[in-house]
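As you look at this complex, bear in mind that one protein chain is not there, while each of the others sits in place.
Chains: A, B, C and D, in written order; residue numbering restarts at 1 for each.
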Amino acid sequence: MRGFLRVVADLYRSDPRCRFAFTAISIVIMFALMSFVSPQDPGSSYYAPPNQPPSVAHPFGTNSRGQDMFWFLTFAVRNSLVFGVITAILSRIIAISIGLIAGYKGGIIDRIMMVINDSFVVLPVLPLLILINFIIREQMSILQLAMVIAAFGWAWDARLIRSQVLSLKEREFTYTSVFSGTKTSSILISEHLPFVMPIVLSTTINNLLWAIGMEVTLAVLGLSNIGIPTIGTTIYWANQHQALISGVWWWIAAPVAISVLLFVALYLLVVGLGAYLDPRTRLQRMKGVLSDERA
Amino acid sequence: MGKSFLTYVIQRIAQCLLVVIIGITITFLIPRFSPTDPVEAVVNRAMMMGQFSHPDAVEMMKDALTKLYGLDGTLGQQYVRFWRGLLSGDLGPSLSSFPKPVMSLIRGSLPWTGALLLTTAIIAWVTGNMLGALAGYYADKRWSHVLSIIAMSLHPIPYYIMAFVLLVLLAYVIPVFPLGGAVAIGLKPGFNWIYISSILRHAFLPALSLVLVGIGGWFVGMRALVTNIVSEDYVTYAEYAGVPNRTIMYQYVMKNALLPQITGLAMQLGLIFNGALITEYVFNYPGLGYLAYSAIFAGDYSLIMGVAVFSIIGVSLAVLLVDLAYPLFDPRVKHQ
Amino acid sequence: MSVLRIQNLQAYYQSTLYGVTRNVKAVDGVSLDLRANEIYGIAGESSCGKTSLIKVVFGAIKPPLTIIGGRVLYQINDRDFDITQTNDETLRQMRWKQVSYILQGSMSLLNPVRRVRKTFWDFTKAHEPVIEPEKFEATTREHLNRLGLPAEVLDSYPHQLSGGMKQRVAIALATIFQPKVILADEPTTALDVVVQRGVLQLLRRIQQETKNTLVIVTHDMGIHANIADRVGIMYAGRIVEEGTVKHIFSEPRHPYTKHLIQSLPKIGDKSKRQSIPGAPPNLADPPAGCRFHPRCPYAKPICSVQTPELSPIQDERRVACFLLTKENAHVS
Amino acid sequence: MSRNQPLLDIHNITKLYSVGGWLSRNKIAAVADVSLSMLAEEPEILTLAGESGSGKTTLARMVLRLVEPTLGRILYKGRDITSIRTRKEQIEFMQDIQPIFQNPFEAFNPLKKLESYLFETAKNYDSRENGSIEDRIESALNLVGLSMREIRGRYPHELSGGQLQRVSVARALIASPSLLVADEPVSMIDASLRMSIVNLFKDLKDRHNVSIIYITHDLATAYYISDRIAIMQRGHIVEIGPVKKVLAEPFHPYTRLLRESILEPNSETAWDEEITLSTIETKEFARQGCKFANRCDSRLPICEETEPPLSFVDGREVKCWLYGVQGKHDTAS
Partner (left out) sequence: MNWKPKLGLLITLVLIVSVLSPIALASEPVTDLDVAPGVPRHETLILENPEGRIADPGRFNRWAPGGGDSTGLQQLALDTLWYIDPDAGIDGPWNNSLAEAPPVYNEDYTQMTAKLREGIYWSDGVEFTADDVLFTVETLMANPTMEFGAQLQLNVEKVYKTDDYTVVFDLKQPNSRFHAIFTVRWSACFIMPKHIWETVEDPIAFDFNDPLVSVGPYVIKDYDPNGYWFLWERREDWERTSLGMQFGMPQPKYALYTAPGPSDKRVIAQSNHELDVIHDASPEGMITLLKRNPTSIGWFEGFPWAHPDPTLPSVFLNNEKYPLNMKDVRWALTLAMDIVNISMASTNGAATLSAIHLPPTGGYLEWYFDPIEDWLREYSIEVDGELFHPYDPTASLRVAEVARKQLGDQVPTDVTEIKKSLGYGWWKHDPDVAEKLLLRNGFTRDRRGKWLLPNGDPWKISILCDAQARPLMARIATMIAEQWTKFGIDAQAEASELSIIDTRVRYGDYEVSIGWCIETWGGHPDLFWFLESWHSDYYRPSGEPAVNKNPMRFRNEELDGIIEAIKARDFDDPECIGLGIEYLKICVENMPIIPIMAYNVFSVCDEYYWEGFPTAKNPYTNPVANWANTKYMFPMIRPKQQK
C-alpha cells in the first residue's frame, strides 16, 4: 500500500499529464461517491422544477423528469464506473489467463485456445449482445450485464498478451525460474505478468471504454434495464424526452462531458503509468544509469 | 519450396474454417435460447388486429407456421438442416419477411454497409494513423498535445451522440446535408453524376460520424507505437546520417508502425456492427446492421443467422487475407 | 596534424525522472587530440562513458545528455568549428561527409522493412539531393565493390543478412562519402571471432586507403591490440592512460591498465589470472579523487582527495595517476 | 575410457529447423548427428566453441531439455531425458543439471529481488546435505564469494555484472548439480571482472566435482579453464579433444581459422593476412559434403561431395578429409 502511494506521489509530482489525470479521476470518483450522500433518490422524479438550465441550485440543471442532474449523475457515473470496471476486470482475467497460458504452453494448447480466441474475435458482438440481453435481461443487474459483456471483450487483448508472452518465455530469466523449480503458474504470474502489465493497462482502458460504450448503445436502443441509472440510461431517458432538440442540452452534455473527462484522464494516466511500469524505464529509474551506456 | 507455402496456406485456411464453424455455431445457438419466437411474433401481430380470434384458429395457425418456417424438429436436426442449406448457398427464407430468401434481403443491404463502412474504416485508419504518427513523432510540440487531447476526447463520445450532434448541426441548424437515407428519393441507379453525388451527399454525415469516432483509437495506438519506434536504432542512425525528417517519418517510422495497425484494421471489421447499427438507425442508412437489429426484434432466426454468417465469414476472410498478405508489408515475417 | 581536439569535455546525463534528479557524470574532463591518418582506440568497460564521449564528439547531444563544459574542435578542410556550438544545419552538412558514426548494435541499425538499396539511397540523397538514380547505382556498387561486399546485398532486407554482413553494410553506409573522421562504437561486439576479424580488417583497409581518422571504441582489448595506432584507456568518465598501442600493451603504467592487461588469458598460457577486485563505480555518484582508488592496490591517501591530471610522462604517453606524475611523486 | 556409466551420453542427435520466408523454406540442421559423452567419476570442463550458428547453443539447450531433439537420444546418468514426464522427474533432472546464462542482467527478472530466486530454488530442491534453507543459500553464496548480506533486498540492477553472474552460479549450486551448462557465461562481463568468474568455474570443478559444459567463442578463456574442447561448425563437431592439443595445434582447417582469428591482446602478434567471410549462412548449412569447404584453403575434391567422417588422430577426433580415411567410421563412443 505504501508502495502504491509512493508511485502515485511520484507520478503526481513529476508528470503533468498524470497530475491532470489524478485530479480528474479523483474528481470523477468523488463525484460518483457523492451518490452515497445524495439527498435525492435516483428512482424519484419531479421533485425539482423540470428543464432548468445549470444554475447554482442545480449545477448540471434539471431534466424533463424533474430530477437534479447533478445528483442523478452521481448515481449514473457510479453505476457506469462500477459496471465498466467489473467488465474490464473480468475480461482482463480471461484475457490474461488465455494469453499467458496459450503463449507459454504453446503447441496444441495454444492452437486450440487461439482458434477459440479467434472465433470470439470474428463474432458480431453487438447483435449477439442484443440477443443475450433478450434472453436474460429481465432484471439483469449491473454485475450480470458486466459478465455478459466481459465474455465478449477479451479475445483481441488475449492475442496481444499472448504475443508478448511468446517472446517472454524465450527470455533467460524465464529459464532461470524454470531451473529454480518454480511452478508454471507462478512463473506466469510473478515473472511474466509484470511485463505484460503496460499492455494490460492500456487494454483495460480501451475495454472500459468499449464496455461503457456498449452499455450506452444498448440503452440508446432501449435494451437495458431502465431502472438503473447509468450513463447509458441517462442518455436513453434524454432521448425519450428529446432533450437534444428541445433545448435541454445539459441532459446529454453532462454525462458525455464526464465520460470524456474520465477517459482523457484515464488515457493520460495509462500513458504515464505505462511509462512508469515499463520495465525499461523502470530500470532506468531504479538504476539511474542510462541504458545506452551499457556495452 | 512453394510447397511449404502451400502447406501453410492450407493450414491457415483450415484454421479460418474452424473459426468460422465455431463462430457460426455460437451464433446459431444463442438465438435458440431467445424468448422471441418467430411464430409467436406472427401470432401476436395477428392479435394486434384487435379482432377476436378463436383459440383453435390460433393453434392451427401456429402449427402451420412452425412447419412452414422449418422450426420443427430438435435443435440438432435444425442445426444439420441449417448447415445443409448454408453449404448449398441457401440461408433459407426470412421468417419475418417470409418467404423472402435471406440471401436476397442481405444482397440489398450488404453493398451499402460494405461501401460505407469500408470507406470510413479506411479513412479513419489513414487519418488516425497519419495524425497519430505526426503527433508521436513530434511528441514535444504543442500542437501535438492539442491534437492528442482532441483525438482522445472524440473517442469516448458515444456513436449515437456524435451522429446526432452532427445531424442537428449540419442538417438542421445549417441544413446542408440531408437528414437520412442513402440516396435521394426516386433517383434511378446509374453511373451518372447526379446519382453519385447524391450518394456522396447522403453518405457524408454517417461517414463523418464514423470517422470522427473511429479516428481516436487509431490515433492513440499509432502515437504510442511511433513513440516507441522513434527510439529504435535505425531511426537514430538515419537521423545521424542527416536523412530528411520527412523520409524518416514516412519510411522509417510510420511504415514500421503501420504493420501492427494493418492487422488491427482487419480485426476492426468485426466491430463494424456497433457503429453500423447505430449509424444506420440514426441516418436511416439501408445497411446490414439495422437489418440484423430488426431481425432480432422479430425473432427472425434465419435473418440473424444470415447477417451473422456474412459478418463472421467476412471478418475471418479479411483476417485471413491480411495474414496471408502480411509478408508483402513486412518482409521479416516468416510463415510458420 | 590534428583533426579533432577535445578539450576538457564534460558531458552529463541530467535527468529528472519521477521526482529524482540525477547527474550521471558520463564524460568528466576528457581531453584528446586526434590526428589525421591514425586509428585511435578508446578502451573501457561498460558504463565508463565511452559511448557518451563518442556521441558528444559526433554532436549527437540530445537531452538528457548535456554538455557541461569543454570543447570539441574539428579542423577539417581548413575549416574549424566547435561541435558543441554548431547549429543544426552545419552539423547536418558536416555529418557523413566529414564525420560519420558507426553505432553500437549493428543488428538494429538498418530499417527492417526497407531494402538495403533504399537505405543507401536515403543516406546518399540526404547529402547529394540532385543525384541521379543511375549515378547513384554506379557509385554505390563501386563503393561496395571497393569494400569487398557483394552488390546483391542492395536487394536484400536486413533480416536476410548475417550479423557480420549487416555490420559491414553499416560500415559501407558510414563511408559512402569517405569522411575524414569515422567514429566506430563497438563495431564488432556480438560478432563471432572469425567475422570480427573480417570486419576489423575492412575497417583498417578503409582507413589505410583514405588516410582518415578512425576512432574505435570498444571494451575488447584484443581489438585495440590488433588495429589501433594509439589507445586511450577510459575509466569512469575519464581517460586514465593514453599511449601507442605498443606501449600500452607491453608496458601499461596506470594500475588499472596494468590489471586489465594482466588479467587477459592467452592461449598457451594456463597460469592463474586474477580480476581486479571490486566493480566500476556508479557514475551518478563517483568516488572523490581518483575514481579508481577504491579498487587500486597502490592507493595512497591523496588518491581519495585529489583528482590526478592526465599528464605526459614520456613521448606519446599520458597517465593520470599520482604514482607516476612527477610533481606528486614525493607525496608517498 | 571407463566403461562406467557416463554422466552424459549424447547419441547422434540432430535438430532440424525450418527457415525461410514466404515462398521458400528449407530445413536446416542446427545440430547434425552429434555424439558426445562426459564421464561421471571424473569431473571435467568441456568447452563447446564455434561461431554463431554453429549449433553450440542448440546442443546445450537440448541437454537442458529446453529444446527437443529431432533425432537421437540424450542419456543422463543412463536415463533418456526425453522420457521425463512428471513434475517430480523434471525436478529430479533439474536438480542435477543446471544452466548458467550468458547475460546476467537477462538471467534475472529485473523486477524481482534476487533472493527470491535463491529461496525458490532452495525450497524446490531437497537438500542433499542437511541444513536449513537459509544455510544452504548462505553456503552456496559463500562458494561464489558472496554472502547473503550483500544480496538481501537487492534487485538485479543494483549489482555489477560480475556479482550477478556469481549469484547466478550460486543459485545453480543450491540444487547441488553434477553438471552445469554455461552458455557464454562471461561474454557480457567486463574484462576487469571476467577472470573472477572464470576462476570460479575452475574452482567448482577442481574442488566441488561439478562437471561443466562451457560454451564460448572466446578460445582464450576456453584454453584457460577447460579440459576438453569441441569445435563446432554448422551443426557438426569438427574437432574434439584435449584443449591443449586442439588449440595449440589445431588440425581442422576451421579450427585453424578460429585459432588465427583470435585477437590476442598483444600488439606484437597482430595479424595481417586477410580471411574470407561467408556471405550467406543458409547456403553453408544446405551444402553437401563438408560445410566448411567453400571457405577452406585446403579443400579436396571429395570435400565438395561427401561429408567427412570423424577420425581419431593424435589424441583428438577431427572431421576432415585431410585426416580421415575413406570408409573409416565414426569413432565416437
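Operating definition for what follows: a contact is a pair of C-beta atoms (placed from the backbone, for glycine too) under 8 Å apart; a residue touches a chain by one contact, two chains touch by 3 or more.
Note that the structure is a prediction, hence the values are computed from the model and not measured.
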Shown chains that the omitted chain touches within the full complex: A, B
Selected from B:L17, B:V58 or B:A325 as touching the chain missing from the view: B:V58
Contact partner of the left-out chain, one of B:Q11, B:S197 or B:S231: B:S197
Interface with the unshown chain - residue positions in chain A: 43-46, 50, 64-65, 134, 137-139, 221-227, 236, 239-247
On chain B, residues whose C-beta touches the chain left out of the figure: 35-37, 40-42, 44-47, 49-58, 60-61, 64-65, 68, 94, 96-100, 105, 108-109, 112, 123, 130-131, 134, 164, 167-168, 171-172, 175-182, 184-187, 197, 200-201, 204, 244-246, 249, 281-284, 286, 290-291, 294-295, 297-299, 303
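Going forward, only the chains that are shown with their structure count from here on.
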If a chain touches chain B and chain D alike, it appears here: A, C
By mean Cα position, the chain sitting nearest the middle: A
Length of the line joining the C-alpha centres of chain A and chain C, rounded to whole Å: 49
Distance between chain centroids, defined by C-alpha means - chain B, chain C (Å): 55
Of all residues in chain D, the ones touching two or more other chains: 190
Touching two or more other chains - residue numbers and ranges from chain A: 294-295
Touching residues (chain side chain C, partner chain B) in the complex: 58, 60, 92-93, 95-96, 100-101, 103, 105, 108-114, 118-119, 122-123, 125-127, 157, 159, 170, 173
Chain C partner contacts - residues on chain B that touch it in the complex: 232-234, 236-238, 240-244, 247, 251-252, 255-256, 259, 329-332
Footprint of chain C on chain D - complex, ascending: 51-53, 160-163, 190-196, 198-199, 217-221, 223-224, 247-248, 257-259, 261-271, 274-281
